[in-house]
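We show some of the complex, not the whole, and keep each chain where it was.
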């Protein structure tokens, strides 16, 4: 029997509702390239949920693709983007942004989150124009790559700072569902739409086979985005595949239920570690947790479960990363908690 | 009731076997990024079918993506690619290749097919080195964008010419199934593998929801291709979605059966037009046909069917394009033929 994997939130297929919808619609002829009825309906539902009728919404396949599309469509050749060093674009996308011609500034942060002070520090060291790149875009992830989230006050400050400094604000929402359903969250989808210029809702890590919904609220950034999608090879002939999935995820808030489920499962496991007195690399409230264990404890848990050893603390101890998903069952969580209680 | 559309071969979803496989495998945990078991099995089946164990096979989402990945991974900054003017990369990909930094030479051809003479003409006019780009890659489509196919002798000559001139040969196989099952075809998958350096097998236009299988047979071109896939945003987290589809398509030659079906349906319609004495823009034997009709005939057929008016011949006549697919039913074909017989 294979071990259960807590390695990531894309180990399974998709929510059954999506499969049912694929079957039901399979032989209905539709226009290609995102002009199908399902995509239209999905766009309409998203607009309703964020209470923002003027947004442009584009469905594409994955996070790296979304990031490079958005960033390369916005920046002129001499402009750059500011990110946390832990940001996906800075470290985990094989230089995808640089490949489109733009520098990414990577900033050291405590918790994967940017503040106005971080960004100001970049502006302060790039005043020798035109010998240095010009910062034009700020990239944040919510939830971040280390499991943390932005609260409303933080995002408001960031948004105000960007506006004051003629910077666009772009939110990578590969795990935005998890952020918005975290127990400590105080942001709404409507807040995100009004505080950022462009963001995306991740499907791949929240119950879809693939798919991210790029949502552009700033009119200046909307123009001719379709050209970029096509040019970067991101326009699916059968765009219906993306539309159908987002339509199902948006119906009855399935998207948020799935995200909340993944958070709840992670929090149960977090409690189990806390009850045993374990420390964590960072205090997270989404579907990623980073408990610190000693080597023999890690070895013990590895017998029946798969996970990443995230960071070596010292010779005896390491933080591991556990990720839960929409598909993580109560049974698996209970079984794992049972093993934790025996550590 | 909506009209039946002959506009393209990606108006429906996918072959039912794929949906069944998606359901059956849905909750099985798998590695991401193409390292799942289904992708492995699909790669194995493809290698068997082309009798070439040493190929590298990568599954990605679509044709433009495949083209830009292959071409940008091969060429150094000063190198260019030669294509027919009708080639997808020259005219229908929003400058995707140029966006990666490379010139595409577009050649006027009679039938969408390149010959050694075409390529020699580019070499002859680019001898002023280093003031002109260096040709390094030849791009052909089979079947072509105008429905024609390469026969064995033609591909052998092209392949020999490329080898003699230190050029790589790349075949866009978005509709390779249709080419290989055309009634006039004399090429095998094994021939394609041995006569080209890299090619792809199209899934999107032959029964998959999405997906193209890039097959690299030249060892020099294999190196580190995965980096390119990731960098261009083409690496799906749930690579299983592509693996499952190609696995189903390769089982029992479903892929070729579907392609043949689309060809047969087109040939039936072609015969119907021929029987009525219509001319064609080009003589095709795959799933695209281009009959020339007068305006009132076009209007008549448009009442119940959708298709593109492809090229205006004169004030009274135009060629239309009709595309059939794996999903085009006998009933629809008969109904359409019925209408043709009344023209």
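When the chains are written out, they are named A and B in that same order, and each has its own residue count from 1.
In this section, a residue touches a chain if its C-beta (ideal position, glycine included) is under 8 Å from a C-beta of that chain, and two chains touch if they have at least 3 such contacts.
What you are looking at is a predicted structure, and each value in this text was computed from that prediction instead of being measured.
Trainee: For this file, in which 2 copies are placed, how many copies does the full complex count?
Mentor: The whole assembly in this structure file has 4 copies of the sequence.
The rule is short, and it goes like this: only the chains that are shown with their structure count from here on.
Trainee: Can you work out the rotation angle that lays subunit A over subunit B using Cα coordinates, in steps of 5 degrees?
Mentor: Angle of the fitting rotation, subunit A to subunit B: 180 degrees.
Trainee: Find the geometric centre of each of subunit A and subunit B from their Cα atoms only, then give the gap between the two centres in Å, rounded to an integer.
Mentor: Taking the mean C-alpha position of each chain, the two centres sit 34 Å apart.
Trainee: Where on subunit A is subunit B touching in the complex?
Mentor: 2, 4-5, 8, 10-14, 16, 19, 22-23, 25-32, 61-69, 93-96, 99, 204-205, 209-210, 227, 230-238, 240-241, 327
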